[in-house]
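Note that one protein chain of the assembly has been removed; the remaining protein chains are unaltered in position.
Presenting chain A:
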Amino acid sequence: MKLVKGKKSNWIKDAEYRLKNRKWHSYSSNIARRILAALENKENFSQKKLATIINVSPQYISKVVKGKENLSLETIAKISEALDTELITFPDYNYNKEDNKIIENVQNIPNNTEADQMLRIITLPYSNISITSEFSTLKQKAVTEKMINLLKPSSSEFEEADSFNFSVIKISDSK
């Protein structure tokens, strides 16, 4: 059997690291995107300026915007204040266990399209469930809009908040 001499790739080691740390990498990337957008929207505000304000090196900010840095809450708060932008938002947590269970069950329906899930959520006869959903494509928005229009005449208890903003769908209690 022939083997090749020389340096081997570090891929396996790197892959293990990325797979193991996937969850916080995703958080870090989300924060990085918000920082990049905030920097872009502010006039005369560079990564270097941000570094000066929060008293870190420009190299550190450069790493942060790559979305691979394990940021402390303190650092996130400092950047947030410097940019005057919220980098993390917390959705309202539903403390009613039963409602959470219903939402979880619907989300876990296997082999289901997002549109099917939305339809099931909308037609579920449970009360006071607020579902926040971001639509990744215009098509998904359109499908949901169509479903809402179909359901609306026969379902007086249904109301959508923010008039077709499609970010919040609320099902009110009919009982």
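We take it that a contact is a pair of C-beta atoms (placed from the backbone, for glycine too) under 8 Å apart; a residue touches a chain by one contact, two chains touch by 3 or more; residues count from 1.
Just so we're on the same page, contacts and distances are computed from a predicted model.
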Missing subunit (named according to UniProt) among the choices "Immunity protein 19 of polymorphic toxin system", "Response regulator", "STAS domain-containing protein" or "Benzoyl-CoA reductase subunit C": "Immunity protein 19 of polymorphic toxin system"
Contact set of chain A toward the excluded chain (per top definition): 1-12, 14-16, 18-19, 22, 25-26, 28-29, 32-33, 36-37, 65-68, 107, 110-111, 113-114, 134, 136-139
